[in-house]
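With one protein chain removed, the remaining protein chains of the complex are shown where they sit.
First chain written, first letter: the chains are A, B and C, and each begins at residue 1.
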Amino acid sequence: MVGEAVVEESSVRETYIHPVHLRWSDEDRNGHVNNSKFMTYTEDARIAWLGVMRAQTGAGPGSEGVILASLHCEYKAQVHFAHTKELEVLNTVRRIGSSSVELHQTVQVPGAEVVADLITVLVSFDYDAGRAAPWGDEQRAWLGKYVEGVGDAAAV
Amino acid sequence: MVGEAVVEESSVRETYIHPVHLRWSDEDRNGHVNNSKFMTYTEDARIAWLGVMRAQTGAGPGSEGVILASLHCEYKAQVHFAHTKELEVLNTVRRIGSSSVELHQTVQVPGAEVVADLITVLVSFDYDAGRAAPWGDEQRAWLGKYVEGVGDAAAV
Amino acid sequence: MVGEAVVEESSVRETYIHPVHLRWSDEDRNGHVNNSKFMTYTEDARIAWLGVMRAQTGAGPGSEGVILASLHCEYKAQVHFAHTKELEVLNTVRRIGSSSVELHQTVQVPGAEVVADLITVLVSFDYDAGRAAPWGDEQRAWLGKYVEGVGDAAAV
Partner (left out) sequence: MVGEAVVEESSVRETYIHPVHLRWSDEDRNGHVNNSKFMTYTEDARIAWLGVMRAQTGAGPGSEGVILASLHCEYKAQVHFAHTKELEVLNTVRRIGSSSVELHQTVQVPGAEVVADLITVLVSFDYDAGRAAPWGDEQRAWLGKYVEGVGDAAAV
């Protein structure tokens, strides 16, 4: 059972941390990083994280095997290129579906302020067939390592 | 009372429609419009709509007087530049706060399929003072014209 | 002979005009359209123009069949979203090579000021084979209609 496995591994829950290097043009004319850039930062984090899945489980999806189903972003603080050249995205799993995964992606100044808090839902997608592709057992187990807390894991 | 005004005007509820012209580079290497571009499309719609507010009420915020507080996006269908060169964003109001407004922004192929459905929360923001700026009466009345349905209006 | 054809058609030299719809986020924090956006505007113009080639000659390249070899851009004037919502790109041909074409792409406020002046060199490219693909006779004739002036045509 995936749920049991997650519970057992809850003491070793992992957070995937992805570094973000700002670009000057990430800012818009209001003098702060544009709202759409947080989607790019978290996209890069997901792609890198899924690359680890592929490397560790021998199976995709890689960058071309998922589709973004939904996204919720709370903007917490303005980011200014003059003050911050790097951010980091902290990634954990909130829920694992048959072919989907709900991620919690927190964007923060390294070791400091959270600037954006996102929930993103990915669907493992077979682009050739044009439909969702269920996770394999190994992928589910891998995703389980990133599930947030024991309570959430029980709901998986 | 703002609520009353909205109820009276509910029969003439307005939707602000903003055209979007796709660019080839809006697509990513997966061959569809990248998820972050819907933020740009709806940003442009908000800015144009707030420009109408300014023109009709004589008061801001304009493009530089709001800040995006949160955003929720449901991706409904892939968009391909080869098939679609134009989209449109339909904008209505879900809730008016003291200095905020919750928008419903639907992105669709003109007269056809909805491709993305967004809820965005804007805060009227005084960038110089660095804090929220309450709506004036005239702005609230103007926003009220776009409120979705009578039931929602009562909750304003 | 391509050169002769061009000379004969010089009285009907064509300019391909492509409209550009600005986006608010095309501006950077300096409050004018960012330098890199002119590459996007002219890319879209090239793709639309090559789409006409495909439609009229029955052969590519289309958007996926060319590669940009070089680009020269003279920035002539700042563009401000607050003043200008549309630009247009005027496209003519300066030189036709065996598998390349040198374009003159002028970006202007419609019917008014030139804001950027570009020379771009495209190579018809077979992405599968990874090498340049010579123009066919029909494509060369089609390109010839856009050649600038009689003198330039003689040098083709």
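Just so it is clear, contacts are C-beta pairs under 8 Å (C-beta built on N, C-alpha and C of every residue); 3 or more make two chains touch, one makes a residue touch a chain.
Remember, it's a predicted structure, so these values are computed and weren't measured experimentally.
Enquirer: Missing chain touches which shown chains?
Expert: A, B, C
Enquirer: Could you tell me which of C:A69, C:L90, C:V109 or C:A141 touches the chain that is not displayed?
Expert: Reading the full complex, the residue touching the unseen chain is C:A69.
Enquirer: Of the residues listed, B:G31, B:G58, B:P134 or B:G149, which one is in contact with the missing chain?
Expert: The missing chain is touched by B:G31.
Enquirer: Just checking the interface: what residues of chain C touch the absent partner chain?
Expert: 29-30, 34-37, 39-40, 43, 64, 67-75, 78, 127
Enquirer: For review purposes, identify every residue of chain B that touches the missing chain, sorted by number.
Expert: Counting only chain B, the missing chain is touched by 24-25, 27-31, 34, 36, 81.
Enquirer: In the complete complex, which positions of chain A touch the hidden chain?
Expert: Residues 21, 23-25, 40, 43-44, 47, 63, 81 of chain A touch the chain absent from view.
We take it that only the chains that are shown with their structure count from here on.
Enquirer: Could you classify the chain A-chain C contact as same or different, where same means more than half of all interface residue numbers appear on both copies?
Expert: same
Enquirer: Once every inter-chain C-beta contact is counted, which two chains account for the most?
Expert: Among the chain pairs, A-B has the highest number of C-beta contacts.
Enquirer: Report the inter-chain centroid distance for chain A and chain B in whole angstrom, where each centroid is the mean of the CA atoms.
Expert: 27
Enquirer: With chain centres taken as the means of their Cα atoms, state the distance from chain B to chain C in Å.
Expert: Here chain B and chain C have centroids separated by 35 Å.
Enquirer: Suppose each chain is reduced to the average of its Cα coordinates; what separation in Å results between chain A and chain C?
Expert: The computed centroid separation for chain A versus chain C comes out at 40 Å.
Enquirer: At which residue positions does chain B touch at least two other chains?
Expert: Counting only residues that touch two or more other chains, chain B contributes 40, 43, 63.
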